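This is the structure I have questions about; it appears just below.
Let's look at chain A:
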Amino acid sequence: DDAETFKIGVIGPMTGDNAQYGLGVYHAAQVAAEEINANGGFNGYNVEILDAGDDQADPEKAVNAYNDLLDKGMQMLCGTVTSGSCIAVGAEAAESTFLFTPSATAVDSITAGSNEFRMCFTDPAQGTKSAQYIGEHGLATKVAVLYDSSADYNSGINDAFVAAAEENGLEVVADEAYTADSNTDFSVQLKKIKDSGAELLFLPNYYADNALILQQAHDAGMDDIKKFGVDGMDGILGVENFDTSLAEGVMLLTPFSTTSEDEKTQAFVKAYEDANKDEVPNQFAADTYDVLYAMKAAADAAEITPDMSNEDISAAMSEAMLSVELDGLTGKAKWTEDGECDKEPKAFEIQDGAYVEME
Partner candidate 1 sequence: MAMLEVNHLAIQFGGLRAVDGFNVSIEKGQLYGLIGPNGAGKTTIFNLLTGVYKPTEGIIRLDGQDITGKSTIEINKAGIARTFQNIRLFKNMPVLDNVKVGLHNHHSYSTLTGILRLPKYYKVEKEMNEKAMEILKVFDLDKEADTLAGNLPYGKQRKLEIARALATNPKLLLLDEPAAGMNPNETQELMDTIRFVQKHFGMTILLIEHDMKLIGGICEEVTVLNFGQVLAQGETLKVLKDPAVVTAYLGE
Partner candidate 2 sequence: MKKTMNKTTKNNFINYGIVIAIFVIVEILSGTGNLSRLLTGLLVPLCVYTIAAISLNLVVGFSGELSLGHAGFMCVGAYSSALFSHIASDIPQVPRFILAILIGAVVAAVFGVIIGIPVLRLRGDYLAIVTLAFGEIIKNLINILYVGFDENGLHVATSSANLKLAAGGKQILKGALGISGTGALYKDVKHYFFPIGIILVLLTLFIVQNLVNSRSGRAIMATRDNRIAAESVGIDVTKFKLLAFTISAALAGVAGVLYAHNLSMLKVSGFDYNMSILILVYVVLGGIGNLRGSMIAAIILYALPELLRGFANYRMLIYAIVLIVMMLFNWAPAARNWRARVMEKIRGTKNKKEAA
Partner candidate 3 sequence: MSMLEVKDLQVYYGVIQALKGISFHVEQGEVIALIGANGAGKTTTLQTLTGIIPAKAGSISFGGKELTKTPAHKIVEMGMAHVPEGRRVFADMSVYENLLMGAYTRKDRNEIAQSLEMVYKRFPRLKERTGQRAGTLSGGEQQMLAMGRALMSKPKIILMDEPSMGLSPIFVNEIFDIIKEVSESGTTVLLVEQNAKKALSIADRAYVLETGSITLEGKADDLLHDESVQKAYLGE
């Protein structure tokens, strides 16, 4: 019944090049919602995940999806998945509909209103933190980057990483790019990187591209160069038929790993796999799961009810968010006034086909 349930929308790429990320979010939202409903819902009311709002990672379609979801009674938004879309939708949702993105990393994604929150790290934060980590742990001094310059996520992290390199004692000896239109052949970039004498290769890309890069780096005889990824690297072990030995020794800063011993994680991974034909959840899914629980915490605290208007829900939730403390799959998190999530990334290294947490 309409008055008895909260309706939550998910917006992200469900078709098109980036569909795997959007679908990860959508499926995780469903898994989380089911669990939450079994455990008292939001402030005692069930939540319902509306049909996925497909935006094909295009801001224009994202706004359309947003409007459509509002027509379908959406009261809160879990999304959008990608940054560009989130900026566009964020402008529409500002001070009207509560927006909580699991994965839009660009800084501007949630700056339009005080009712917009984020679960993941920002691009600059990831880039800067990666540089810090590499510098502090003395992993390398000569570093190279290979990133997708046509995508906001990748180039945003790259920009921040390069900017923070020097103060962390790193020298960027090669800053190589590729684009979505030529993302199969990396031989030239890898050769240049190899010739540059880099000791570490920073890969701020999503795992689908990284899987190919790792393969070609191996073919090019670059096994001795360390590889370092960010949260987008997570999921690489779940790529069907992927030869995980290629990822051996790859390090990544990410808040989540499917192989973590943690009970909550294991339960989530199992629930997700059961619901989705054994597909392994990626970090988008984990962030989404946490988003739903953070929303639950805020909803419980704000004591919102489904008959409230979007504006009222939004205002109450936004205020309650500031006091939420979540111990989620992706770590312990708190939120600042500007909607940013305050949590620590964990560093993992892939050993024997599994994530091992590092110092």
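Criterion applied: all candidates are chains of the complex that A comes from, given by their letters.
By our rule, a residue touches a chain if its C-beta (ideal position, glycine included) is under 8 Å from a C-beta of that chain, and two chains touch if they have at least 3 such contacts; residues count from 1.
Just so it is clear, the structure is predicted and the values come from calculations on it, not from any experiment.
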Touching chain A in this complex, from the list 1, 2 or 3, is candidate 2
Provide the residue numbers of chain A that touch candidate 2 in the complex, in ascending order.
-> 14-15, 51-54, 58-61, 63-68, 70-71, 83-85, 87-88, 90-92, 106, 108, 112, 149-152, 154-156, 159, 162-163, 179-181
